[in-house]
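Of the protein chains in this complex, one is absent; all others appear in place.
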Amino acid sequence: MELLPQLLVNGIISGTLLAIPAIGFTAIFAVLRFPNFSVASHATIGAFAGYAANVWLGLPAAPALIAAFLVAALVGLASDEIALKPLRPYGALTAAIASIALTIVLENMVRFGFGNELRGYDLPLVRDWRIAGVRVGPQQVQNLVLALIIMAAVFAALKFTRIGKAMRAVADNPTLAELKGIDPVRVGRLTVFIAMGLVGAGGMLLGLGTSIDPLTGFRFILPIFAAAVVGGLGSIPGAALGAMVVGIGEELSVLVLSPSYKSAVGFVAIVLVLAFRPRGLLGERAY
Amino acid sequence: MHSLNRRVFLGTAAAALSAPAILKAQSDAIKLGSLTPLTGVGGTYGPSMRDAISGVIAQVNEAGGVLGREITLVSEDTQTSPEAAVRAARKLIDVDGVSAIMGTWASSITTAVAPLAWESQTMLLCVSGADSITQLPHQGFICRTQPNSKLQIRVAGDFMVEEGATQMAWIGPQTPFAASSIEILEEIAAANGAGMESLIYEADKSTYRSEVDQILVNNPDFLMLGGYAADSTVLLRDIWQSGYEGKIIGPAYAVNQTVLDALPPEVTENVFTWEGAPAIDSGAYANVQAILGVEDVDPYSAQTYDHASLAILAMAAGGDVTGDTIRQNIRAVSQGEGQMVESAVDGLAGLEGGINYSGASGPCDFDEIGDITGTSFVFKQISGAAAAEFKRV
Partner (left out) sequence: MLSYLLATLTFAGVYALLALGLNVIWGMAGMINLGLAGFFALGAYASALATVALGLPIALGIVIAIAAAALAGALLSRLTLNLRGDYLAIVTLGFGEVIRLIAANEIWLTNGSDGIPGIPGPFRGALTPLQFNALSCGLLLLAVALAWFLTERLRRSPYGRALRAIRDDETAAAVAGKPVRLYKVQAFAIGAGLLGLAGAAYAHFTSYVAPDIFRPLLTIYIFLALTAGGTGNTSGAVLGAFLVIVILEGSRFIEPMFHGMSGAQGAALREIIIGSVLIFVMRIRPEGLLAERPPKPVEP
């Protein structure tokens, strides 16, 4: 079918964008061992911070992305200290449920400040290129490149920096890491900061192609969670791979079923993956 | 209402919290309820719908109220969820004792609230278009200002053919009127020798690129959008990026000013919209513009302006403040013999001689089941991110 290559390209693009917040989500899981659903509101906060930098301050996309990262990272750190960290000793699920309540609070703080109006970034829009019958947007290519740069930076940091090594050590074995003199609280804070920053940047990248409102992040929470699970919760390369599977799977589903069942097809794909690999595609090693 | 033994039910915290509301309920202000989506996916519409209602009430209060009494607006949030909306409606009806609930959006929410309204004899004025709503056994307690969806689609489908459509397409989310919209467009296309394609997608997605690719496979030359503001923004952008050169039409509530502001102007250039039309240069429309402080009024806000005006005038005409009074008198003021009025204040002044209210969303005449009749439609075309009148039918 002539549509197939086009759908594949669409899927790769949406998968790459999804990968950034999915990496943030899974990094928190790897180090702090709980699914932090407040990534939904942090993606929204990042998207709005980027909007403020782009539209109010007139910054281009790349510096606006840094603003998105920083604001979401700081809000993430602060809200984690206040709401979630004290609850973590009482179990992963208690913290997970509290993170949902936190999402309600943060999402509505954005609503309180910005209202419900749809907002668009102030970026020039260009029509898609057509390459061998397949269309792809210059802006999407730009987003794709930005996403790939971010991912490369994350992987390099994990592999080569002391902080990255400490994170991996805590993720692999917290007790052992502590014995070796790594402070788990500090590593936890750093993880939250970087992970929520990634989620915020990802929220802005996802918002660039559409328009944003206080529900922006909420629309992505299911695919983010799904991507992390498919790849293997806690595995950072897994989250990137899982995002690809979810992104491509959802787009290709249009060929099989009515698009009104798009996310259902995504879920069936997840169940199939889990049936053969109950711990996700890449298992649960952080790196 | 305020005996002690009933308070006991309140239990702990709620008792302290609700005490102010109980006190207010005893004062003799007339209460009207606004029940719009302030959070959730309908959140782009609700705030301005509420503001339109509140503006009408402020104008009437300034002019001395109705029946010698002040009107208070009680506003609740549907959260765009029928479950939350039912709880909110119970509070409006049972605690505040409102005589009318205005502004319910989304057919599932109106249908969920409807039985509460007619059982407790409260008037329900809604902006929902699903055909099934006025067929509920509502005994006259429902009126809607939104033309039913079949009529809207028929008018727009004819317009598409007149504007030269040879290959039509409909793309929208799953809603109560998706299936009937497609059916009607297929009928119109078949009668005029045109082709017709349709695609129902899942709402609340962040991109519809693949859906757009699919609907464009057969090279349509006229696309109709079937969704609301949030998904239309995404869709219009994806369609533009795909290089589609044909025509596009969308309901005015879906391609409204927020959408035009959120998108670069070239994306919406030449897109058509349509809506039920107010009288040309209507004073009602100008009044809503003044209340909201905007140039282009969202159709839903125009409708809730009419809800509030009609409810107030019907109470004045019937000389009482119950929901039943509104039910019995709404048609006497909306389509009565007499002077045409365009605001609640003017209507109250001219009530003695008989009035015929004509509103911001259209003439506001209702048939016996509460559907709006005699609506004319206005088609607009977008140019430079602003809608300009194109044609009336």
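Order of writing sets the chain letters: A and B. Residues in each chain are counted from 1.
We adopt the following convention: a residue touches a chain if its C-beta (ideal position, glycine included) is under 8 Å from a C-beta of that chain, and two chains touch if they have at least 3 such contacts.
Computed from a predicted model, the values in this text were never measured in an experiment.
Residue B:46 is the one among B:33, B:46 or B:276 that touches the chain not shown. Of the options A:62, A:78 or A:104, the residue whose C-beta touches the omitted chain is A:104.
The chain that is not drawn here is touched, among residues B:65, B:115 or B:264, by B:115. Take subunit A: the residues that touch the chain left off the picture are 29, 35, 83, 86-87, 89-90, 93-94, 97-98, 100-105, 107-109, 111-112, 115-116, 222, 225-226, 229, 233, 258, 260-261, 263-264, 266-268, 270-271, 274, 278-280.
Residues of subunit B in touch with the missing chain: 1-2, 6, 9-14, 17-18, 20-22, 25, 36, 38-39, 43, 46-48, 50-51, 75-77, 79-84, 86-88, 90-91, 93-95, 106-109, 111-112, 114-116, 119-120, 130, 132, 136-137, 174-176, 178-179, 200, 202.
To be clear about the criterion, only the chains that are shown with their structure count from here on.
Chain centres here are Cα averages; for subunit A and subunit B they lie 36 Å apart. Of all residues in subunit A, only 2-3, 6-7, 10-11, 13-14, 108, 111, 115-120, 124-125, 127-128, 130, 135, 137, 206, 209-211, 213-216, 219-220, 251, 254, 258-263 touch subunit B in the complex they form.
On the side of subunit B, the complex with subunit A involves touching residues 38-41, 43-44, 46-47, 173-174, 199-202, 204-207, 209-211, 213-214, 217, 229-230, 233-234, 237, 240-243, 258-259, 261-264, 266-267.
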